[in-house]
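Our next item is subunit A:
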Amino acid sequence: MGLEQYKGDMEMCCRCSTCKFIPMQRVSGHDFVNVCPSISRFNFHSYSGGGRLNIGAAMLRDGFQYTDRLLDIVYNCQMCGACGVSCNYAMDMEVLEPIQEFRIRCVADGKTHPALDKAIAGLRAHGSMVPPTGKRGDWAIGLGLKDATREKVDVLYHAGCLTSYDPSLQKLARATAKILQKAGVNFGIAGDAEICCGGRAYQMGYQEDFLRQARENMALIKQAGIKTVVTACAEGYQAFKVLYDKFKLRGDLEVLHISEFVDRLIQEGRLKPRKKVGLSVTYHDPCRLGRLGEPWVHWEGKKVPGDRFVFDPPKTYRRGTHGVYDPPRNVLKSLPGVTLTEMTRIKEYAWCCGAGGGVSESNPEFAQWTARERIREAESTGAEALVTACSWCEKAFDEAIRETGSALKVYDIVELVEAAIS
Partner candidate 1 sequence: MALSKDVYRAFEDVVGAEYICDDPVIMPSYHQTEFAAVLLPQNTAEVQAIIRLCNKFSLPFRPVCTGWTGKFAKGSLYLDLRRMNRIIEINEKNMYAVVEPYVISAQLQAELMKGGLHLNVKGAGSNCSAMLRGHGHLDQTTSGDDRNHLAIEWVTPAGEIVRSGSLGSSDEWFCGDGPGPSLRSILTSAVPPGVTPGVFTKAAMKVYHWPGPAKFPIQGVSPNYSLSEIPPNFMARYYSFPSVAKMFEAENKIGESEIAFELMGFNVAMVAANITTSNEEEEETFRRLSREVQGPGFFVIVAGNSAADFAYKRRVLEHIVAEAGGKSLASLEDPRLEGILLCQCIRISASIRETFRPGGMFSSIPVMGQRDLTIQWAIGAGKAKEPLIAKGLIVDDGGAFFGWGVEQGHLGKTEIFCKFDPQNPEAKAAVEAWHKEQSTRAFKERYFALLAGQDEEIGRGLSNYHIWWNEIQKELDPNRVSPEGGALV
Partner candidate 2 sequence: MTQEPKSPAMGTLAGMETGADALNAYSKDISFVNSVRPACVTRPKDAKDVQQIVKFANETKTPLVPVSSGAPHFRGDTVPSVGGAMIVDLSAMKKILLVDRKRRVAMCEPGVTFAELIPEVEKAGLRLNMPLLPRKSKSVTGSMLEREPVLMPKYHWDISDPLACAGLFFGTGDEFRTGQAAGPGTIAEQWAVGGVQKAPYGPGTASWHRMIQGAQGTMGIVTWTSMRCEILPSLEEPYVVGSLQLAPLLELAHWLVRLRMVNECFLLNGANLAAIFARRWPEDYVKRKAALPPWVLFYTVAGYEYFPEERVRSQVQDITEITQRLGIEAQRAAGGVSAREILRTVQRPSEEPYWKLRAKGACQDIFYLTNLEKIEGQIETFLHLGEKAGCAASDIGVYVQPIVQGTSYHCEFNLFYDAENRRESDRVREISALGTKALIAEGGFFSRPYGENARMMVNRDAASVAVLNKFKKIFDPNHVMNPGKVCF
């Protein structure tokens, strides 16, 4: 079905432009009102969520006509889903799904972006979205972690490509492992056997590559008898929890983000953050932990003939309502000496870090522009540090800070937890 299944949704777009802004009730001033990086950066309406749907509907009607501009529009989108949240405050229609399908269609038609092709070639060759810098499991050397492919564990910690290979971010994997150790969790890692979750490939439009990764990962998990997967990266979280479920590959695997797990551990008294951290922070909701981290809703049905855009059986839209918003905040609030000040754009209408949708590969300048905007917003809170819960976000923010010379510090939530429990 692909894009065709969303014909009705795309035709529902009334071009009201709410997809460009945070939900109207949340607008609290002139600044920080935009929610979509793409329209904010490129300005032509076609770069907005609605504009993308309008183009999709027109191409379904009149045939696909690829131009450089069209591909520029397609690939300059972080697939962050903010447009859909704002739209779905009022409208019953899919927004991100047709945008995703449009991209999948482009890839299927061979209309790809060279930088993304390169990234996917790396994935096919090395099972990673980032170039390997050594062995995948090197980050864990010396930590004495269990190999989940060989030993029986309750929990598999999936470190993810970036955290595994990026020397500056391996600390996040180590911090995560130490937290789990401290809490006495029976967990293991897949080490060198770990492969990419496939989530970023999917965002880039390479559905088949995603499915291959998903199947391989689930095979490993099944073979190892894993019941629970924990990720500390929002990309991996969304892939395992939402996308695998979307393609009916997840089964009954429990998927937790480390922030959810830590929140649970603290509540159960298994983890006691006692050491004063002493930091004023603001928290960035990663798109794929927040609004796109909400569970997949399986639905099949048909439009009811008649006046309303309603379906039989009724369709439940994923409006970003059930994303993971509170656990990371609970964790931060439980850390001694940490004070949390919120930014304007938070939770379901958070501004993206810029790294999603392959944009950090296809248009690093745009990715940086997007991250800088978030840094500016974080600075406006007066906080000393910007805390996130995804290594891709941290990388994007680190680069933006290097470029702008901002005094803001960037931490992953696991770093602060580690500091509070060590």
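Basis for inclusion: all candidates are chains of the complex that A comes from, given by their letters.
Everything below uses one rule, namely that contacts are C-beta pairs under 8 Å (C-beta built on N, C-alpha and C of every residue); 3 or more make two chains touch, one makes a residue touch a chain; residues count from 1.
Remember, it's a predicted structure, so these values are computed and weren't measured experimentally.
Shown alone here is subunit A; of the other chains of the complex, listed as 1 or 2, the one that touches it is 1. Subunit A makes touch with candidate 1 in their complex at residues 8, 11-12, 14-18, 20-21, 23-30, 33, 43-46, 48, 50-52, 54-55, 57-59, 65, 67, 69-70, 73, 85-86, 88-92, 306-310, 314, 317, 319-323, 325, 347-349.
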